[in-house]
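The other protein chains are all here in position, but one chain of the complex has been omitted.
The chains carry the letters A and B, assigned in the order they are written, with residues numbered from 1 in each.
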Amino acid sequence: MAIETATLNAVQRAPGVWRQSWYRFRRNRAGMLGLGLVTLVVVVALIAPFVAPFEPTDQSAMLRGAARRPPDAIHWLGTDRNGYDVFSRLLYGARTALLVGLGAMTIASLIGVIIGGIAGYAGGMTDELLMRFAEFFMVIPVFIVILAVVRLFGIVVVGTWMEDIPNLNLLTIIVLLGCFEWPPIARMARAEFLRLRNAEFVEAAVCIGTPRRDILVRHILPNALPSLIVLVALGIGGAILAETMVSFLGFGDPKAVSWGQSLYFNYEALKVAPWAVLAPGGALFCTVLGFNLLADGLTDAFNPRLRQ
Amino acid sequence: MGTARYITRRLIFAVCLIWGVSVILFAMINAIGNPIEILLAERPGITDEIIESVTKYYGLDGSVTDRYFTWLWAIVRLDFGTSIIYNLPVSEMLVIYGMETLKIQIPGIVIALFVSVMISVLAATRQYSKVDFGVIAGAMVGHSLPGFLLGIILILIFSYWLGILPSYGAYSTRNPVMGSEVIDGLWHMVLPVSMLVFFNTATLTLLLRSSLVDVLRQDFITAARASGLPERRVVFGHALRNAFIPVLTYLGILFGLMLGTAPVTETVFTWPGLGALYIMAIQQLDYPLIMGATMIITVMLVTATLLTDIAYVVIDPRIRLG
Partner (left out) sequence: MTAPLLEVEDLDVHFPVFRGPLRRRAGTVRAVDGVSLRVMPGETLALVGESGCGKSTLGRAVLRLQEPSGGQVRFEGQDLLHLGKRDLKAARRRMRMVFQDPHASLNPRLRAAEIIGEAFTIHGCTRAERDAGVAELLTLVGLGPDFAQRFPHEFSGGQRQRLGIARALALHPSFVVCDEPVSALDVSVQAQIVNLLMELQERLGLSYLFISHDLHLVEFIADRVAVMYLGRIVETAPAAALFAGPLHPYTRALLAASPSIDPDRRAADAVIEGELPSPLNPPSGCAFHPRCPHATDQCRAEMPPLAALATGHDVRCWHAADWMAAAPARAEALG
């Protein structure tokens, strides 16, 4: 035994679960590209106010008669039909996009983990009912319902105290996306909780008298995290795309500086000022691609056996 | 549990689902109060009496529950009421616009299926080759490129810059292309269908390629090869059939996704389909039309899901029913 101890001390310590995943992730070129794109979006969102040449609300180009100008030295990506600087709004749009993605997925993760966790841990009839409930949300035409709710909610709030909340419309969209995007997370959380509920280390924890809350939070949840993180990464991209589509159809927040709003206002002028549409479109594409690749890379990194 | 029993259960669930959506929708629309009031409020010369009589005309008086059951009973008889804005029977409008939606959605999926099978076979039989990596990369990019952006790019290139394809509508208003209405219709379909095919192909290829790679690795394929079957028979006869199962189950989801985002697709191409109709209806608060369009979209979606569920168990006997 002394020998056993000595050899283990001499050998370099094996890396932890997260570090091992990172080693695998680093070798995945597509995943790294995704991470790069996502980092770029985050950095842009953080430094937008410092690097943007114009305020996102600056319409002065309109007064100078310089709306719908193609890219030049002053307006790097041109101006749009409202006289906004396309490049500046592109940078600021990253903030809105991330706010939507993170906000919606925070809500979705909370609901999903709670519902899925209860279903998986409790089992039986509770499980059956909660999963049917989740399935309901997976089959109904979510996007269509969101459009209707955004529109109708906009009417309901007129004349109430809620009208004074800034960016209420954007908040509504975020909350709605969160409330409709939770079922995949719930299903995964349920599967993981079900698997881990009967794991021996959970039984071992019960055996020493660990209270149920600790078992769920300390023993089960951390082990369920990798699979959930993949879904959250995918969901952030999905939520950003959904918000853009809602805005593109004209149901977005007119006060928000988002890529979808730019697309909505400039689509009619596609023929004369295509740059005003292509720029936010390209930004959206890069963001969605980034999150998709990141999720893909994470799947490989967390489940090396699934790799092909 | 037998297959028949399983199917019955799914059917019951599907009906419950549609009913659930109808309740939510009805509750939501009633939350805004009387739509007639909101619609007519800003117009000049509208008195309370007019609002009252119009409300009565559209059957919007009476208690919420009464109205719900009246509406539900009408729906069951396929009577969706009359559109407030267009003053046409909603059921008629749904059929006309619905056909336009299916006209681009169905070719969009069918063509994509063929294309993705070809591409996937090409990639999977040359695993880890440059072709394979190219296909994976292309599919991943295509899958992440939002359909409506692709639509915009297609319009920009083929309508505005090259000027060869129409950018909006399903028919020409004045001179049909080549003097034939059929060709004119097909000509208008080219861009929207291309866009749908592109997106669907990318998604299906991602799925089918990895599924095919998986199957090609299995022992029964090696056995088939060893028995001297030509490679073409091995891939198309044995491997593809097995690799297709996950794809088939995904078709329903894909169709649902396409239908759900039809408002965006149809807005980009100004296509007179259900999605565009739906947008119009919620913009103008055309209450019977909102209800009707949502119900139809839900029914189509639920049916697609149901069909995939059934196809799944019919095709793959190994699936445990539960």
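Quick note on the criterion: a residue touches a chain if its C-beta (ideal position, glycine included) is under 8 Å from a C-beta of that chain, and two chains touch if they have at least 3 such contacts.
Keep in mind the model is a prediction, meaning the values are calculated, not measured.
The chain that is not drawn here is touched, among residues A:N167, A:N223 or A:N303, by A:N223.
The hidden chain makes contact, of the residues A:A205, A:V277 or A:L294, with A:A205.
Annotation for chain A: contacts to the undisplayed chain at residues 1, 4-5, 8-9, 13-14, 16-17, 199-201, 203-211, 214, 218-219, 222-223.
The rule is short, and it goes like this: only the chains that are shown with their structure count from here on.
With centres taken as mean Cα positions, chain B sits 24 Å from chain A. The residues of chain A lying in touch with chain B in their complex are 30, 132, 135-136, 139-145, 147-149, 151-152, 155-156, 237, 241, 244-245, 248-251, 267, 270-271, 274, 277-278, 281, 284-285, 288-289, 292-293, 296, 308. On the chain B side of its complex with chain A, the touching residues are 13, 17, 20-21, 24-25, 28-29, 31-32, 38, 137, 140-141, 143-146, 148-149, 152-153, 155-156, 160, 210, 213-214, 256, 259-261, 263-264, 267-268, 278-279, 282-283, 285, 290, 294, 297-298, 301-302, 305.
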